[in-house]
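Encoded as structure tokens, here's the structure I'll be asking about.
Note that this complex is displayed minus one protein chain, with the remaining chains in position.
Let's look at chain A:
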Amino acid sequence: MFYSAAFYRLFLMAPKPHRFPQVADTVLQSPPKRARTMATESSIKDAFANYTDYLNLLNEKRERVVKASRDITINSKKVIFQVHRISKNNKDEVLDKAVKDLASVTEQHVSRLVKELQGTDFWKLRRAYSPGVQEYVEAATLCNFCKNGTLLILDEINATLLPLSDPSHQPLQINILDYLLGLADLTGELMRLAIGRISDGELEYAEKICGFVRDIYRELTLLAPHMDDNTDMKTKMDTMLQSVMKIENACFSVHVRGSEYVQLPGSSDPSYLLLGMPDHEI
């Protein structure tokens, strides 16, 4: 619960170190008491023994969170790469596998965060898990867009996380900052997807992605200045604009050269629209 406060208080009351989970449970049941004042005659060493234990537990927990975050990152990236394997003919199988893989990321790795991020640790350790959560949001929103064509909103993604926690634990909920940062990364992946789809001849799909990314960019431009400590977001917004422009330019190229596109009969080869020269003079 009140990790640092409760833990330190418990040390003043009982010299023997407790494992963290027991501390949290104890605190949840007992009402908060004022910390007993340490007598000024107490040795500096005793006080620092307490500080040592506090820092040890905090840092060990932080390490566990970082490890979970890294695993979430790697496996979410695999989901994203799976989605990129979409082509005209295999959409459903590819997406089904991606959704399944995402579910296993949720069950196996995101679940590790539930226990660790109880109470105030949720914000205190944000730097430790934020990259993982952002990647996870990126993967989840990408899957959702490809399946349903819509944006997976924060409440929806948090609803999928509710089953991870049992009632005694506060449910793990992604905070709005990590969600928005993950959304910004999503636009980069969508740009790659759009370019890929164009090469496959799916202009309509690419245009749909273009509109979607443009909407996200527009809305985030208004939100970004209001975010806490938004230096990360500012860089992402710059990259996002580049992505939007890349998609727009690609759609433009296809649109302008559309009349030059001649599909070889019976062939499912990509048309190399962006590279090829017209077969005949206009």
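Please note the rule applied: a residue touches a chain if its C-beta (ideal position, glycine included) is under 8 Å from a C-beta of that chain, and two chains touch if they have at least 3 such contacts; residues count from 1.
Keep in mind that, in the parts below, contacts and distances are computed from a predicted model.
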Undepicted complex member, UniProt protein name, chosen from "Exosome complex exonuclease RRP44", "D-2-hydroxyglutarate dehydrogenase, mitochondrial", "Two-component response regulator" or "Translin" | "Translin"
Which residue from A:N59, A:S104 or A:T235 sits in contact with the chain not drawn here?
-> A:N59
Per the definition of touch given earlier, which of A:A103, A:I153, A:I176 or A:L241 contacts the omitted chain?
-> A:I176
Even though one chain is not shown, chain A touches it at residues 1-2, 4-6, 8-9, 12, 32-38, 40-45, 47-49, 51-52, 54-56, 59, 62, 119-120, 122-124, 170-171, 173, 175-176, 228-229
